[in-house]
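Only one structure is covered here, and it is reproduced in the block below.
Yeah, one chain of the complex is gone here, protein chain that is, but the others are all in their spots.
Naming follows writing order (A, B and C), and every chain is counted from residue 1.
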Amino acid sequence: MASKRVAVIGASGYGGLQTLRLLDQHPGLEVSFLGGERSSGKRWSELVPFLPLPGDPLVQSPDPAAIAAAADLVVLSLPNGLAAQMVPALLERGLRVVDLSADYRYRSLEQWKEVYASEAREVPRSDDQLCGQAVYGLPEWHAEAIRGAKLVAAPGCFPTASLLGLLPFLQQGLIESQGIVIDAKTGASGGGRAAKEHLLLAEASEAVAPYGVVGHRHTSEIEQAASQAAGQAIQLQFTPHLMPMVRGLLATIYCRLRDPGLRAEDCRVLLEAAYRHAPCIEVLPVGTYPSTKWVRQTNRALLSVQVDERTGQLIVMAAIDNLVKGQAGQGVQCLNLMAGLEATSGLPLLPFYP
Amino acid sequence: MASKRVAVIGASGYGGLQTLRLLDQHPGLEVSFLGGERSSGKRWSELVPFLPLPGDPLVQSPDPAAIAAAADLVVLSLPNGLAAQMVPALLERGLRVVDLSADYRYRSLEQWKEVYASEAREVPRSDDQLCGQAVYGLPEWHAEAIRGAKLVAAPGCFPTASLLGLLPFLQQGLIESQGIVIDAKTGASGGGRAAKEHLLLAEASEAVAPYGVVGHRHTSEIEQAASQAAGQAIQLQFTPHLMPMVRGLLATIYCRLRDPGLRAEDCRVLLEAAYRHAPCIEVLPVGTYPSTKWVRQTNRALLSVQVDERTGQLIVMAAIDNLVKGQAGQGVQCLNLMAGLEATSGLPLLPFYP
Amino acid sequence: MASKRVAVIGASGYGGLQTLRLLDQHPGLEVSFLGGERSSGKRWSELVPFLPLPGDPLVQSPDPAAIAAAADLVVLSLPNGLAAQMVPALLERGLRVVDLSADYRYRSLEQWKEVYASEAREVPRSDDQLCGQAVYGLPEWHAEAIRGAKLVAAPGCFPTASLLGLLPFLQQGLIESQGIVIDAKTGASGGGRAAKEHLLLAEASEAVAPYGVVGHRHTSEIEQAASQAAGQAIQLQFTPHLMPMVRGLLATIYCRLRDPGLRAEDCRVLLEAAYRHAPCIEVLPVGTYPSTKWVRQTNRALLSVQVDERTGQLIVMAAIDNLVKGQAGQGVQCLNLMAGLEATSGLPLLPFYP
Partner (left out) sequence: MASKRVAVIGASGYGGLQTLRLLDQHPGLEVSFLGGERSSGKRWSELVPFLPLPGDPLVQSPDPAAIAAAADLVVLSLPNGLAAQMVPALLERGLRVVDLSADYRYRSLEQWKEVYASEAREVPRSDDQLCGQAVYGLPEWHAEAIRGAKLVAAPGCFPTASLLGLLPFLQQGLIESQGIVIDAKTGASGGGRAAKEHLLLAEASEAVAPYGVVGHRHTSEIEQAASQAAGQAIQLQFTPHLMPMVRGLLATIYCRLRDPGLRAEDCRVLLEAAYRHAPCIEVLPVGTYPSTKWVRQTNRALLSVQVDERTGQLIVMAAIDNLVKGQAGQGVQCLNLMAGLEATSGLPLLPFYP
């Protein structure tokens, strides 16, 4: 079977770089178009000397017609607000799109405008219908819809780790809907490749700090998916922390069991069952806690649970690589499903340790 | 006024090294005895070429009589269980002791034996009375008792950060006693200087992971002090995480306000008032969140609060240097009080940034 | 073609872990035996929860007969001195061996005994003949011999990077044989997985220091290969430095050009020609300098040259991943050749950046 042709737009950011690396030697997908606004016209090797690509392609201006001529599928790795400028034209030309930005993660344009108010002020959008049609690209929960989707909005690192840990318990109604706390820890690459003072090594190394406390944008995205799974409105506490490391994301989730008799092993079995057919999820034995290092540069999510029988609290821990399962690997997993391939095609699942 | 003479026992571990560094050029305390079991008889410079001490003293066997001849005050920086082997003999000789271990942090020997069961099996102890007399060495809450104490049990990094953040709210009855979550993040030096595989740079760098989930030893210590402040039994969730950095500790504390009308600014004012006379505590403006880097190598604790008006949750953040305010600096702060000096004598409060 | 069966002895150290990771999904080699002395009898997942292997095999005692029954090829990842205890018995049973230790890297047992004197005192050896027969496993220089070898002594990280940079110039007689300086920088994983104080994150992070200045063991190994290529005895300066990072090795090599008219571009062309058929070597354009990050977790070596026309000095820079091209990947590259496969089979050549 011939490989599907994939266009990667926004190739030299971290999302793009990971996508290209994952598609190199992919058994069923091949990169046929490299798009970038600022870097258009340049040879790839000039921009990125450390990731030689076959034929050293030119980066091209992301013109929809040119993309449509070269590709079947498109991955957009662009800043929030910019993807929405391209998606309608790409869909019109029959392309199928995986968007790594937040532009289509909400079911309504209105909600996006509320949460991404600054982007909304700069970018006129009226594609409310597309927002409603886009599929939320979390393959462990929406594989069937992704397979047939034209537009997939792949969730980023924080919602991915948080939801993989929470959804099974919410869906089964095993935890209280109030008082859920997600304390999340992310590596500095989550802030992207654009230079920012607070992400300098000199600033971010030997430092741990919270940010966006109360009201971080991803709170509403997590709540949207959590509410859908629970069948009721969920409001929760999400607090991200910046870690002094390049990659990796850990979500430590605290919630209260409805049935105080449940033990950690029961909860583990439930997780195991929920993800029985999810090849990228591994549930650890009770008492083994996930390290972000164990999933570094893989598309795997590691989950673990513990229960405090004194307090009735359930603690769910989820570790992923923020740039793979939390971004580009998720995108490739979606592409795989859209192309009729195995979900894990071309995706590394084992780490190079240490 | 002549300086008080201080013996430092266990000098080449991290607690000892920090203590010696802080006492170098201290205006009212001077090191007069260096004690160590394994290293006794060696010149200090052989053991620690990077911290030259005046006169390059010999490390001596920690014999109580010799210590009493040389010193007025003693800092013990020894593994749990070993301090209790020395303390009675030191007190008998009129020495006043600051113990950096956990041996006297519980009000009863029985509770210590329960929590430190493995140490208790190896070390016979019957000093229940001393446990009852020892003062818990958190100067911001027990300064008066510390001033007059013969034996001070200085709390370590996790309880210090957690309690500094929690106690004002518990004491005022402003938060619910149930459902308190402390998500703590510590640098690798908290694990001490003895070689352990999981603390190797190759293992612990580029990694974030929880450990001791449910039932970590410090849970009970935090609960003891929290219950005392609240005037009722408190059970809470404490989860430590290992960070890929040398120093620093952040506690992110989640709890529920009793009065849903309280705003973040109200909570900040309350903290400010609680610590008005505490020169090592600084309360940040609402919206400014503490980084462990801001307190690196200082004896300062930075506190910040935020309130989620949707959920009624209060989030308290506390950052300290785990080896200074969380260990040796705390010990020196106690020594200062015991010696009738200013609490902050010789203690750095400003970081070298970055 | 059926896969060749490989036994990996010493599986839970860093060399073993990398080897297993590289052989997972290798197109022509499969792991058929996991050997370990201390861990024999345990399930793999108990030892290494983060690298699940198909069938979760038992670790077995490394008995030569059992290995011979299960495998065609053997990779030994053992401390210096221990490999030599096993190799004769393995060869006798017809197994072909890649040894990642230093035991067979010298052409004579006598020289090994001189350099590895402490090991030699503990381990009786009389296999001088095997030392003479063993092939030095640097595939870019000895591919033909490796293909037919029974025993391959794969060089480690320091000699690999140093020799890949130096040999072309020595062989062509373009540099002076005296005054060569190799200033090498290695990540902390090069020190292995056994717990040692100086490799703790708290000690090795935020620190750069030289070690083994003058007379480091690898000096003689590098000199042996350099002398052979130059056709004359070479004595050089090799100084390793420990870097605050997990993986990666950079050798900065300073030497003097014989012909002062040579420019950097000439030297680049020479390197390019020397490695024309070496798929794991990439020569960078003049003015682009290699970062260890660019080869992280790959089997690639990046080389770059610069010439100071004022001083007549040539500077050669070589970056590799110390655990892949500098250890386990090198071993797999040798296995590939021995098994009649492409040199790069199963070996990653592109990094996940960042």
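Following the convention adopted for this analysis, a residue touches a chain if its C-beta (ideal position, glycine included) is under 8 Å from a C-beta of that chain, and two chains touch if they have at least 3 such contacts.
Since we're looking at a predicted model, the values are computed, not measured.
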Query raised in the report: Looking at C:61, C:129 or C:235, which makes contact with the chain not pictured?
Result: C:235
**Report entry** Touching the absent chain when the full complex is considered, from C:181, C:195 or C:349
**Finding:** C:181
Report summary line: Which of C:58, C:194, C:208 or C:273 touches the missing chain? It is C:208
Query - Per the touch definition above, residue among C:110, C:144, C:259 or C:308 touching the missing chain - result: C:308
Report task. Kindly note down the residues of subunit A that lie in touch with the hidden chain. Result -> 14, 187-189, 191, 193-197, 199-206, 244-247
**Report entry** Where the unshown chain meets subunit C, residue by residue
**Finding:** 178-179, 181, 183, 185, 187, 202-203, 205-211, 213-215, 235-237, 239, 241, 243-248, 250, 252, 254, 256, 289-293, 296, 306-308, 310-311, 313, 315, 317, 319, 354
Requested in this report: In the full complex, which bits of subunit B touch the chain not displayed? Write them out.
Outcome: 14, 17-18, 21, 24, 48-52, 189, 193, 205-206, 246-247, 282, 284-285, 288, 291, 293-294, 297, 302, 323-324, 350-354
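In this section, only the chains that are shown with their structure count from here on.
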Query raised in the report: Of all chains present, which has the mean Cα position farthest from that of subunit C?
Result: B
Requested in this report: Please report how many Å separate the Cα centroid of subunit A from that of subunit B, as a whole number.
Outcome: 39
Query raised in the report: When the C-alpha atoms of subunit A and subunit C are each averaged to a single point, how far apart are the two points in Å?
Result: 37
**Report entry** Between subunit B and subunit C, centroid-to-centroid distance (C-alpha), Å
**Finding:** 45
Requested in this report: Among the residues of subunit A, pick out those that touch two or more other chains and give their numbers.
Outcome: 205-206, 246-247, 291, 293, 354
